[in-house]
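Here the complex is missing one protein chain, while the rest keep their positions.
What follows is chain A.
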């Protein structure tokens, strides 16, 4: 219901008086309705560009990044300042009290009747509690932040957990294998996003992703060399769609083009320069 109303709100810019809209609302979102109508009347000339859609699949960081030197310094300083300004907590007060009581017990003129104690009840010292907590923490082994082997393995999506990785596939383009974002050719009757989804599904590894929206995030135009140009094809336009990896799935099933996960800095090594400049813009290295 909420998504429906969101749809209505977003698409009702030029038609504020839309009542109980049915699915027909999908087709009435045009900002320039006139051009659409003329398009329907005039036959569309086939464009000389072949359309392809590629998916920019990102694995977002799993652990927090290491602090830079200035960040470490600042963190230390803030910790000190906060400690200075703070008050003693209940636990710390209890510790002090216990220490005082122990020192009184050790003193020569100790009178146990004076103590307003709990009598026969066993007193649990706060220090003991603290020690038991420390023991528990030590017995728990968290997973390692950095595993050197996993970092080197380019095909595993577990490498470099602190950075966001982009999936690259080696595909045959014009006869030669090239490293690029997984792409597929557009077919009639499907939207570009569906093409991108098909491109992702065609990869051997069972990767599940959430596509972020219907609009492409970037485009790469590639003009074929003069020799290969024909009447109908001048070149290709590749539209990129962003997706976020939601599930790694099982181990890569079946052969296919090799895949690798690359950080933003490493993309330069694999992609062609012109392609790289276009891709660099929308792959955020934040």
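Just so we're on the same page, contacts are C-beta pairs under 8 Å (C-beta built on N, C-alpha and C of every residue); 3 or more make two chains touch, one makes a residue touch a chain; residues count from 1.
Definition applied: contacts and distances are computed from a predicted model.
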Completion exercise
Looking only at "SRP54-type proteins GTP-binding domain-containing protein", "COMM domain-containing protein 3", "Large ribosomal subunit protein mL40" or "Cytochrome c oxidase assembly factor 6 homolog", the name UniProt gives the absent chain is "Large ribosomal subunit protein mL40"
Fill in the blank from the handout: Per the touch rule stated above, chain A touches the missing chain via residues 2-4, 6-7, 10-11, 26, 29-30, 35-36, 39, 44, 47, 49, 51, 60-65, 70-71, 73-74, 77, 81, 83-84, 86-88, 93, 96, 142-145, 158, 161-162, 191-193, 210-219, 221, 237, 239-240, 244, 278, 281-282, 284-286
